[in-house]
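Quick one: the structure is below, questions incoming.
Note that one protein chain is taken out, while the other chains of the complex remain in position.
Chains: A and B, in written order; residue numbering restarts at 1 for each.
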Amino acid sequence: MTASSSTRTRRSLPPWLGNLIIQASALLGAFTFAALIGSLIIIGYHENPIDIYSTIWHFGVNRPEDIASVLVNATPLIFSGLAVAVAFKGGLFNIGVEGQYIVGMMGAAFAAIFLRSLPGPLLLIATVLGSIVAAMIWAFIPAILKVKTGAHEVVTTIMMNGVAVSLVAWTILNPLRSHARHLIDLRSQTFPHNALIPTIAQTFGLQQQIPPVVRFTWLFPVALIACVLVWFLMYRSRLGYEVRAIGSSMGSAEAGGVSIGATQIKIFLISGALAGFVGLNQILGDKGYLGANYEAGLGFAGITVAFLGRNNPIGIVLASLLVGFLSRGQDGLSVTSNLPIETLIILQGVLILSVIIAYELVSRALNKRTQREARSEESAVDTTTTAGAEAT
Amino acid sequence: MPLVTLEKVTKSFPGVVANDSVDLTLKEGEIHALIGENGAGKSTLMHVLYGLYPPTAGRILVRGKEVKIGSPRAAIAHGIGMVHQHFVLVDRFTVAENIILGEEGGPLIDLEAAGQKLAELARSYGLGIDPKTRVEDLSVGAEQRVEILKALYRGVDILILDEPTAVLTPSETKELFENLRRLTGSGKTVVFISHKLDEVLDIADRITVLRRGKVVGETTPGATTKQQLAEMMVGRPVLFQLDKPDAAPGEPILELKNLSCEGKLHDIDLTVHAGEILGVAGVEGNGQGELAEVVIGLRKPSAGAILLGGDNIGGRSVAECRRHGVAFVPEDRHERGLVLDMTLWENSVLGHQGEREYTGRSGLLVIRKIKELATTLIERFDVRARGVNVTAQTLSGGNQQKLVLARELQGDPRLLVAAQPSRGLDVGAIEFVWKQLLEQKAQGRGVLLISAELDEIYELADRIVTLYEGRITGEYQPDASPEEVGLGMTGKSVAARKAEAGR
Partner (left out) sequence: MPLIDLGAAIAIAFNYFTIIYLTGLGGLFSERSGIVNIGLEGLLIIGTVMGAWGTFTYGPIQGLLIGGLAGLVFSMVHAVATVTFKVDHIVSGVVINVVAVGIARFLSQLFFGQATQSDPGLPHLTAINIPLLSSLPLGLGQAFEQMSPMVIVAFLVTIPALFVLNRTRFGLRLRSAGENPEAARTLGVRVAPLRYAGVGISGFLAGLAGAFLSIEINGLFREGQTQGLGFIALAALILGNWSPLRLMLGAFLFGFAQAIPLRLGDAPVISLLPPQFINMIPYVVTIIAIAGFIGRVHPPAAAGKAYEGAGAT
């Protein structure tokens, strides 16, 4: 992840601009590649790729409702991507956002059901806190194990995900379970209405344009605020500075007086807190309960979003919008064409892999150039750089 | 007919010519030393010969015939083997597995047979080694023997050794030299890459000097002196004596009392006074790294005290040690000094980021202040960079080291711990670093200088202690002979030697 900060194209261009141009062209290349692969599949189904792509486009942007659903799709991904990214900046891989948000939903359900007597917005606040705290606890376990015993967080968080699924399944069947007669599916008791997040349409009286079904809640603006806060945290605060130092060079950070363990635990807790927002829209949007068939996989999606967005808050918003847009297109395709909607899942995968590969190639090329420039700077005899060339 | 001839070999990397039209001949049965400064192109040249890099131009002849060496495998087929500076062994493999790797002799492996063949080979060259031991259980000297055996097992006639003595104790070096002589005695040819002139004069039959990628001379030990070789390497007369002002030691700044650490340091007692450079000499791997790290707080002492101006800082965190006035120039500036993909301004505050000046009460960085600091440091230490917003990895090694020094010396530290401060630097940068260390002394700070280069210790230190297997084995004045100090580095104090002689 080094290249983004170490770029320099031409002397005349400011580094960030050259950086941007190169990355944008890499992205473009990756998109083209993915679109070509997609076209092949589409042609295989005797459909016209251009028609299909324009259907996807129209389903994402035509009506306010469409745009709102794209934003709704993007909301959990933004949180999830941020959760992965902050940890990654500190050199930690939080594969456990998946388990953390599932447990977070459980925490929210507990708060909403057992604190149901709380008045007005207090219950909503308690419910959101319930989710955040539960997710943070779930993140704390791998973090403390990492710091105290060296247990690798990739493995522990994968295992914590497995535990989370079983734990939540059990709570839905037992303490949280609804015994209402007419229910077919297993789910928790219904939350009081004041535990739910108001929709934006409701606030502004736009129910005509954006039906409540879309669940376009105030959580989306909160996600954008979270991005700004995360950016500030990472690039303007001492904690963020220390986290990035650890992520890039743990040894140098340590010698610079950064307390590695404490900082890693802090950033993992922040990551967990962000994960606590991932599941909120699906239970506090309009459903008002936690069902056994909750939407899983958002934590893993966050990993891909974080990597698509280069672990950068703005990039993560864009990547989330893209993925949200493609999922929306999926819904559209199921109505209008013979193409199996799964094509888009595959397409998404191809896109993600090709973008990541494109970035990888770009950053390697840029690194080489940086080193070359460092070398030519001091003419031939510089030591470290030549040593770099000599090391095999 | 020479065994190997390199004709006008050029190797360029983007932006740099590592070897410029180099001519070199190797004669059968000789020990040929290839010397030059860091970055002079010695290793690159040998990597070309060993097939790791294709030459940009020029010819390679083996026994008079032109050959193309496209891979290490091809090099080995031509009888050329190489022992790299950093050993490339699989730690969890046995000696036998390491040696047969890539040369298994068929789709199935027979470790028994290979072990027997190896044992025989080892015996015939006097290289003691047990094929069944795992490499991770071997000493450094033994690992080197495994590397040499790896080449011999492949039937090479020419053995290239890249800085082979850098990691060895003097007695291991002696043993290595005996082994090399035995090898050349049985017809093998050795290329010995080094920058240690005494060793080269001791072991080589012929010497080729490289400077900035070019051959600047060829000679024999009998026809030259250390001074001449040094001048050839550097390209100008080298003053081996810097102007070292007399020490005026004041109060003790750092006192280590019975300090032990993780089985790597045992009962260390030493004192660094204000206005004094204390040199810690020793072969690498004898606890030097641990000594530096325990003083800056990267390691916790298991016993004893570290007094800094009378306060015990043993076991405190790095941040606390720094607050007490310890500054640290690490042995490895990439691993312990700089965050390479952060900007210069971000690097310039590392270690001081907690100070109120740079982090406000809100926990936010005061970026304006930090950039001011960075600009000042860069100017004062003449760090060549395009502003403070570029990343540290765009700097050359010398400039990176200057940045580290500049950062560590800000804010008036009381004690500077400098570990191998001139490692990997060219002569100009080394001089700069040395002058800075002397300047610290002149300003009344204490300097704990840890170095594996005896020259550097002599150049700078006002007092010398030797470290061997984690113990202080002797204390010397700078006028003590290198032989005496060398004995301390091998664990024999003068007293012990006298006792031995008396027996």
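Simple rule for what comes next: contacts are C-beta pairs under 8 Å (C-beta built on N, C-alpha and C of every residue); 3 or more make two chains touch, one makes a residue touch a chain.
Computed from a prediction, not measured in an experiment: that's the story for all the values here.
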(request) From the listed residues B:Arg92, B:Lys300 or B:Lys435, report the one that touches the chain absent from this view. (result) B:Arg92
(message) If I consider the whole complex, including the chain that's not displayed, which of A:Ala35, A:Leu129 or A:Ala151 touches that chain?
(response) A:Ala151
(request) Just name the one of A:Leu27, A:Met159 or A:Leu206 that touches the chain not displayed here. (result) A:Met159
(message) Touching residues of chain A against the unshown chain: what are they?
(response) 93, 95, 141, 145, 149-152, 154-156, 158-163, 165-167, 169-170, 173-174, 297, 300-301, 303-304, 307, 340, 342-346, 348-350, 352-353, 356-357, 360-361, 364, 392
(request) Can you list, in ascending order, the chain B residues touching the missing chain? (result) 52, 71-73, 76, 82, 84, 88-93, 97-98, 100-104, 106-109, 150
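Please note the rule applied: only the chains that are shown with their structure count from here on.
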(message) Give the list of chain A residues in touch with chain B in this complex.
(response) 1-2, 5-6, 8, 15, 232, 236-239, 241-242, 244-245, 248-249, 251-259, 368, 370-387, 389-392
(request) Note which residues of chain B are touching chain A in the complex, please. (result) 13-18, 37-41, 43-44, 47, 52, 84, 86, 212-213, 296, 298, 317-319, 322, 328, 330, 332, 334-343, 346, 350-351, 353-354, 359, 363-365, 367, 384, 389-391, 393-400, 424-426, 429
